[in-house]
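See structure below.
One chain of protein is taken out of this complex; the other chains stay put.
And now, chain A:
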C-alpha cells in the first residue's frame, strides 16, 4: 500500500516538470508585446525597451525557461510589475479563497450527488428516482452565474441568511467562513453535483444487479448494510474518477463564481491578469491550477488503492 503511494508520488514529478514547461511555453505563444502593453500606449520606443530589459524579456527564451524552472524549485514564481509584488506572494494570498471554494463545493457535490444517485438507484423508477434526476438535470443545465445571482437575490438579499459576497478566513471565524462560502460553494458545486448524481445512479444500478449483492442478501444482511457497504464501496471506485474530473470543472468555474460573489481568489487574480496582460501572474496561476490537478489525481489514485484491493496488489 505505502509502496504504491510512493510509486505514484515519484511518477508525479516528471508530470509536474512537464506542466511547468508547458505553462512557460503557453505564455510565450500569446500574441502581443508584453513590454509595450506594460509601458502603456503613450510610451516611447526607448521606454518600451527599458521595460523589456527590466522584465528580462530581451534575453533568449532558453535562458528565461531556465530561470523559470530554477525559480520554481525555490518557490519563486517571478515578479509582477503590474501588481508590484512577487507572484508567489500574490497567489498565496488568494489561494485559500479558491481552495475553500473548490474544496467545499466538491464536498457538497460529492455528498449530495452520491446520496441522490444512490437513492435514485435503490428506488429505481419510483417518484424518488424521478425527483432525484430532476434535481440532477437542474444541476447540470443551469448556468453557474445565473444560479449564483438567483441565490444571492433569495438567500442573501431577500432572506438575509448569508452574506452576498466577500471572504472570511476560517482562522478568523469558522462559522463566518462557512456562511460566507455557503452560497458560492453551492453555486459552483451544483453542476458537479448533477453530474455525480447521474453517474452514481447508473453505477449503483449496475452494482445492485451484481451477484455479490445477491450473496449479501442471502446472508440475511439488512438493506443498509447491503447497499451502504457492499454495493456502495464498489460503486465508489468509478464514481471517484468522475469526482476527480469534476474537480477540474470546478477550478474553471471558480473564475466566474468568484466574480459573482466578489471573492478575491485565484480566479479573479487571473482574470485581472488576462485583462492587464500580467504574464507572470498568468503563468504562475496556470501552474498552480495545473499542480492542483496533479495533486487531485494523486489523491484519487490513493483513494482508489484504498477502495480497491485489485489496484493495491497489482
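By definition in this document, a contact is a pair of C-beta atoms (placed from the backbone, for glycine too) under 8 Å apart; a residue touches a chain by one contact, two chains touch by 3 or more; residues count from 1.
Convention: contacts and distances are computed from a predicted model.
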Chain excluded from display, named as in UniProt, from "Cytochrome ubiquinol oxidase subunit I", "RNA polymerase sigma factor", "Deferrochelatase" or "Peptide/nickel transport system ATP-binding protein": "Peptide/nickel transport system ATP-binding protein"
Residue, one of A:10, A:73 or A:218, that touches the chain absent here: A:218
Where the unshown chain meets chain A, residue by residue: 210-212, 214-222, 225, 230, 233-234, 237, 307-310, 313
